[in-house]
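Removed from the display is one protein chain of the complex; every other protein chain stays in position.
Then we have chain A:
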Amino acid sequence: MLSKPTGFRYIKSLLILIALLITLFYISLTNGTFDLTVSDVLHAFLRINPVPTHDFVLFDLRLPRIVVASLVGLGLGIAGAVIQGVTKNGLADPGILGINAGAGAAIVLFLFFFHEQIGSFSVLMQPLFGLIGGLGAAVIIYLLAWKNGRIDTQRLILTGIAISSGFGALAMYLSLKMKSTDFEMATLWSMGSVYNANWQSIFAMLPWFILLIPIYRKSYLLDLFQLEESSLKSLGVSLEKEKAILLLSSIGLVSACVSVSGGIGFIGLMAPHIAKQLVGLRHRYIIPICGLIGMTLVVGSDFIAKNLFPAEISVGIVISIIGVPYFLYLLLTARS
């Protein structure tokens, strides 16, 4: 029962977003403090008379950064759609699950205690700590939201907010006692940035994207989640099992993303709304579109953060500049 108009809109949106993304990749690869031409880029990729400086700029600086930005956008966008679907709350965001705050606190903790001892090795360890912190916070929230053998989604959101501010306070307390260089690193991370992207961090987060498979397979179920719980039970949905699969998959995905990029907000909030406006209510369409919108937003914002300001700023700040007005717009339209 693939209705013609939505199917057509899906394909159209998909193609436009892919074209947009390719354009952004191209602009991000060629522009910067060191401008490259198309042929420079092509030569470097096809290994025709490679120039070492070009190789360095492309493969060690720009490409990993674009890949990290894309993966983070993909993960956060899709996790946002799932979390909004499961909690039936259009204003929910992956940050609500406490992952950002948990990962933040863990990274501050790490910088505070271990940074000195491990030295250069710490760049590799930082995402790992972020991951542990993010998963830890999410699990605590999940357990606290568990009542009478079920996850109450309202409770999930409220505990998420409470635990988030708890971890935020912890991170703040520790970072005030830090050395100024560590403090700067912690602040930069907490604002969300992909400037120190490298191939190691990409390989560290990539395995978590396997979780996209269960999410896409369950996308039909997210349509049903638009109904109330008694209707879902009557339809034979194993509610708690499915909720757990969907939420835990999103938690894994988001943890992997924020452990590398820091607390980037609003992507998981904005992408699902834009996707729904483009392709309607079917999650089989929403999920891929959401991923592409997330990628476009993060890659585009990172380009702006890197090039359009006198000094480079965090991508998280650019996204917030776009995100805050959008959030207010959503609030206002939701009320009317």
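Throughout what follows, a contact is a pair of C-beta atoms (placed from the backbone, for glycine too) under 8 Å apart; a residue touches a chain by one contact, two chains touch by 3 or more; residues count from 1.
Please note the rule applied: contacts and distances are computed from a predicted model.
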Leaving aside the chains you can see, what is the UniProt protein name of the one that's missing? Options: "Iron complex transport system ATP-binding protein", "RagB/SusD family nutrient uptake outer membrane protein", "Dihydroorotase" or "Protein NrdI". "Iron complex transport system ATP-binding protein"
Out of A:Thr33, A:Ser230 or A:Thr333, only one touches the absent chain, namely A:Ser230
Touching the missing chain, which residues of chain A? 1-3, 217, 219-220, 223-224, 226-228, 230-231, 233-238, 280-282, 284
